[in-house]
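Before we start, here is the structure in question, set down as structure tokens.
Here the complex is missing a single protein chain, while all its other protein chains stay put.
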Amino acid sequence: MEKSQIKVITGNAAAAIAAKLARPDVVAAYPITPQTEIIEQISKFHANEEMDCELITVEGENSAMNAVMAASLAGGRVFTATSSWGLAFMYDAVLATAGARAPVVMVNVNRETPGIIAVSSGQQDMISTRDCGWIFLIAEDCQEVLDMVLQAYRLAEDYDIQVPVMVHYDGFYLSYLSEGVDVPFQEDVDKFLAVLKDQPERTKLTPGEKLGCGSHGILGGYLELRHKHVSAMERSKEKFKQIDKEFEDIFGRSYGGLIEEYRMDDADVVLVGSGSMCGTIKTVIDTKRDAGVKVGLLKMRMYRPFPSEAMVKALKGKKAIGVVDRSLCFGFKGGPIYTELKAFETKLNGSKMISFIDGIANTDITTANVGQMIDTTCDLAAGKDVREVTWVSYPEAQEDGGL
Amino acid sequence: MSEVRFHGRGGQGVVTTSKILANAFARTGQFGASFPMFGFERRGAPVTAFGRFSDKPVREKTQIYNPDIIVVLDPSQRNSEAVFQGLLPGGMMLLNDPDNTVTFSNDNLKKLAIIDANKIALEEIGLAIPNTVIVGAFARMSGLLDIEPCCEALEDYFSGKKLAANIVCAKRGFDEVELFDL
Amino acid sequence: MSPNKFFKHEGPWSDANDPLMCSDTGDWRSKRPVVDKDKCIFCGFCAIYCPIQVMEMVENSYFSPDLAFCKGCGICAKECPKDAISMEPEGDFKK
């Protein structure tokens, strides 16, 4: 273990350590369950001079995002973290940050959204903000949380990208899960991030420099900036793949870029998932494989931009695909990732698709649930008549003929 | 892989017990994952935590429904149904209890370990927080760990005099736990 | 890459190193300030209170508005302690 050290830490601690290793200039944050431990850890690092940053303990999430957005546009590297209602409370500033192309890196610890009070896991907060113009990444375990935050800085601050990045991971599942994490040494992280210093300087807000940010977009100006933004998001796909490769060169770990394919090569049926459920799915896949079922997993690491090309390439020609969503797409019967993947159905050469809704509000995506999803997807592959949408932990849903 | 469920009440260090064990496993080159049952935690309320310990990477992220081992830090919960729920055949139970004569009639329970962890903790650290004693006792009962990595793991959670006292707790837990085959 | 037709930068940045935008606000005026040089005591109140800051010092002896931008609000006339400025209908100056 020359390059790192194994520490048994929570996902939240992994995020905080990643933030520390990235040496941000400004951190602003406000506590919210299940993210709180991140800013407690950062406050501790700051108090012990292990972290040389301006720490702004703001009076609400809206200010957290506004502060880091401005600091980012002034030229700083920034970090913040939130969850659920916190993300909702900073929504206007989240939009503004994207529109201003401020390369903010934020961790969002996924949690169900307000209305029905639920201090519990779910990706609904992520889905509720998915079209805000940020790049969305999703981590599976504590190690990936740490690694992904570092990769996020490379992506957000890349001169060709300059789009804010949100790193998502499942609250409660990863936030409080302690497991062994290979914590990189500072010098290696510095090396990994050094590339950002060698590129052209991005436009900065500097006293006396006669530049201003927040100009009105009029005539075609608004369209031009939006098109630039969308183009940068498209470029970010290839860039993220490269970054993941460079990450491997330095740290010896890689994740496959935009998507991770698990036992996909000869798979007939595939589950598409994201986040912490993927670990459980992999375990069940191994068991099913032992029983002769040719099943694989496509794990989404990047959710915005939607990695459609990579997904189509990996899924093309598979007999059946079950998409597991930990959130809802109100107004559509199927889950959000399912409905989006549906747009590429004609490119999949006849693969059939179904939607599974599970893991909402801490309903556990158990090994049994995953087994059921695989069985149902196999039934679909075999030409049996199966429901388009299954609420796995809520069989009562099947009483509703409409769904 | 061993799947372990910890039962106690807020303030006993239930979650920390599970974390220290995961840490100790990592120090032996094995793998451990520890996490609390989801919900509110507050002093005095029942607390459940989980641990998965293995010589291979632990990938599952679900709660544990069928434990191999149950650890009860709060004696008053020893007879609650929740404690034995889902216990697999051949199961083990580690109990913090001043009474080493308690018996259980559960078909799946094959090994019982009892230690008066509160007494040891009071003697060594002056507080009735049994968790580090339990860590040592767990190593002995399960046979999955030596005491040394457990003591080393404590360095991530304590320092100075507290560390020294808690190391003594763990060692006494390892040495003084009583094992019963059922 | 998208063209930089409206914006030079990736984001919504404006750049004042280029010429500033400027409107012909003088056209807004319906009355214009006319300074009586003899009455003017060169105190500068018209200059400090002019919202557009277009009252210019002339020969260190009196102030005169830049009519290209004066919107004709009349503050200078109102604030002049010597009533040296009168607001006169713009029509009178048209040929």
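By written order: A, B and C. Residues from 1 in each chain.
As a working rule, a residue touches a chain if its C-beta (ideal position, glycine included) is under 8 Å from a C-beta of that chain, and two chains touch if they have at least 3 such contacts.
Here is the rule we go by: contacts and distances are computed from a predicted model.
Going by its UniProt record, the hidden chain of the complex is named "PadI1: phenylglyoxylate:acceptor oxidoreductase, subunit I" among "Protocatechuate 4,5-dioxygenase subunit alpha", "Branched-chain amino acid transport system ATP-binding protein", "PadI1: phenylglyoxylate:acceptor oxidoreductase, subunit I" or "ABC transporter permease". Put simply, the hidden chain is in touch with A, C once you look at the whole complex.
Interface note for the absent chain: among A:206, A:242, A:349 or A:398, the touching residue is A:206. Of the residues in subunit C, those that touch the hidden partner chain are 6-9, 13-16, 18-26, 28-29, 40-45, 47-54, 59-61, 66, 68-69, 71-75, 77-79, 87. Counting the whole complex, the residues of subunit A in touch with the unshown chain are 25-26, 28, 53-54, 56-60, 62-76, 78, 92-93, 96, 100, 205-219, 221.
Heads up, the rule we're going with is that only the chains that are shown with their structure count from here on.
The centroid of the Cα atoms in subunit A and the matching centroid in subunit B are 34 Å apart.
Subunit A and subunit C have centres, each the mean of its CA atoms, that are 54 Å apart. Per the touch definition, subunit C reaches subunit A in the complex via residues 1-7, 9-17.
Contacts from subunit A toward subunit B in the complex involve residues 6-8, 119-121, 141, 170, 172-174, 176-180, 276-277, 279-280, 282-283, 362, 364-367. Looking at the complex, you find that subunit B touches subunit A at residues 18-19, 22-23, 26-27, 31-36, 38-40, 58-63, 65, 153, 156.
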